[in-house]
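Yeah, one chain of the complex is gone here, protein chain that is, but the others are all in their spots.
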Amino acid sequence: MRIACPFCGERDVAEFTYHGDADHSAKRPEPAQENSQAWNQWVYDRKNPAGEHRELWQHTGGCRGFMIVTRNTITHEIIKVERVGP
Amino acid sequence: MANIFQSAQIVPGKAASPLAASMKAGTYAAENGAAGVQIHELFGRAICEMAAWHDTRSNVRRLIPKGSTAIEIAPSRWLIITEDQAVPAKLSGKIGDKGTVVDLSHGRTILKVSGAQSVWVLSKLFAIDFATMPLRSGLATSHHGITAQIWHEAENTFQIIIFRSLAESFFEALKAASSDVGYEIA
Partner (left out) sequence: MSGYRVEKGGSRIDRTDPVAFTIDGKQMFGVNGDTLASALMANGVSIVGRSFKYHRPRGLFAAGFEEPNALFTHMRDGVREPNLRATEIEIYDGMIVESQNRWPTLDHDLMAINQLGGKALAAGFYYKTFMGPVIGPLKGTRFWMFCEHFIRRAAGLGKAGTTPDASRYERVNAFCDVLVVGGRQEGVSQALAAAKDGSRVILCEQSAHALSTAQKDQLLVEGVQLLDRTCVWGWYDGNVLAAVERVTDHMRRPPKGMARQRHWVIRAGHVRLCTGALERPIIFPGNDRPGIMLASAALTYAENHGCLPGQKIAIFANNDSAYSAAQKLAKADANIVAIIDVRPKISEAAEQCAQAAGAKRITGRAVIGTRGKKRVREIHVAAWDLETGTAKGASDVIKCDTLLVSGGWSPVIHLASQKGEKPVWDNVLQAFCVPQKLNGMSAHGAAAGAFDFGDSLSPNPAPVLHIAYPGKAFVDLQHDVTADDVALAHREGFISVEHLKRYTTLGMATDQGKTSNIPALSIMADALGKPIPEVGTTRFRAPYTAVAIGTLAAERFGDLQPKRLTPMHERHIDAGARMYEAGLWMRPESYNQPGENVEQAYVREAKTVRTKVGMVDVSTLGKIDVQGPDAAIFLNRVYTNGFAKLQVGKARYGLMLREDGFAMDDGTTWRLAENRFLMTTTTANAAIVMQQMEKMLAVHWPDLRVHLTSVTDQWAGVAIAGPKSRDVLAKSVTGTAVDDMTLPFMGIVEGEIDGIPVMICRLSFSGELAFEVYCGAHHGEAMWDALMQAGQPLGMVPYGLEALGTLRIEKGHVTAAEIDGRTTASDLHLDWMLSKKKPFIGSAMIDREGLTDENRWTLVGVKSLNGAKLKAGSHLVASEAKEEPGWSLGHLTAMCFSPELNTYVALALLENGDTQKGRRLFATDPVRTGTHLPVEIIDHHMVDPEGTRMHG
C-alpha cells in the first residue's frame, strides 16, 4: 500500500504508523468530564466499518506528520489524504 | 544554564566517529575489478534542527545560513548541516520566539555515497524514486526502521544522514548493498 503524505509525497505504507479511527480521535472530551460516559466511549469505542473509513496515520518514517486517510476497508482504495496539525 | 544543549561544539582531539572502528579505507572491488560507488563519512559537521511555528515560517526560513545544506524534513522544520561550528549557537541566539533550534551535531552521522552506481545501491536500501529526485533537494525517509534524511548533493552524489547509534548497522547494510558493484572507502 502507498500513502500520499501531504508533505513528503507518495510513500510505502512501511513508513507510516496507524493511530486508529480519525473521527474518534478528533473528539477528545474535556478533561473536566471526569469518568463520564464520554470518556469511556472515547477510550474504548471504535468504529470498524466495512467500506469507507477515516483513519489517523503518522508518517513516522518521514516528516512525522499526522494525516487523515480516507480508505475503503474492502477494496483498500485510498480516497483522500488530509494533513492534521497546527 | 543549558549552554551545552544550545551548542555542543566538537572538541578537537576528544571526538570519535561511531564508525571509527569499522570504517577501513580501501577499495573493495567487484568481480570485474571496479568500484561502482565511493563511501565516506562527513565527520565533524555542525548539524541542527530549526523549526518555525505555523505562523512564523518566513521569519525562520530567512535565518538559514548561506552555504549550509538545509533539508526541509517536515513543514517549516529544517535540518541544517554546515562546516561552521558556530551555527547552532548563532541560530539559537537569533531565533527568539519565532521557533526553536536543537543541536544535533553529535546525534547524526553523515555518509556520502557517490559514483556511477550510487542510485543502484541506494535503491536497494530506500523506497525512493531517485531518478526523479531533483538535484540539491532533500527528503526524509527510512530504511527498515532506521530514520534517514537524504540530500541529493550532485549528479550521482548523495548524503545520507542517520541516527548515530544506528550508523554502524546502516554502514554494514550499505556495504552489503554495494558489494555487487564494488565500493571504495575514502
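The letters A and B name the chains in turn, as written, and every chain counts its residues from 1.
Here is the rule we use: a contact is a pair of C-beta atoms (placed from the backbone, for glycine too) under 8 Å apart; a residue touches a chain by one contact, two chains touch by 3 or more.
Note that the structure is a prediction, hence the values are computed from the model and not measured.
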Residues belonging to subunit B that touch the chain removed from view: 1-5, 8-11, 14-18, 20-21, 30-32, 49, 51, 53, 77, 97, 99-100, 102-108, 120, 123-129, 131-132, 144-146, 163-170, 172-173, 176-177, 179-182
Touching residues on subunit A - with respect to the absent chain: 1-2, 12-13, 17, 19, 25-26, 28-29, 31-36, 39-40, 42-44, 56, 58, 60, 64-66, 75-76, 78, 84-86
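Everything that follows uses one rule, which is that only the chains that are shown with their structure count from here on.
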Distance from the mean Cα position of subunit B to that of subunit A, given in whole angstrom: 31
Interfacial residue positions of subunit A with respect to subunit B in the complex: 7-8, 11-12, 14-15, 60-65, 86
Complex contacts: residues of subunit B adjacent to subunit A: 53-54, 73-75, 77, 127, 139-142, 145, 147
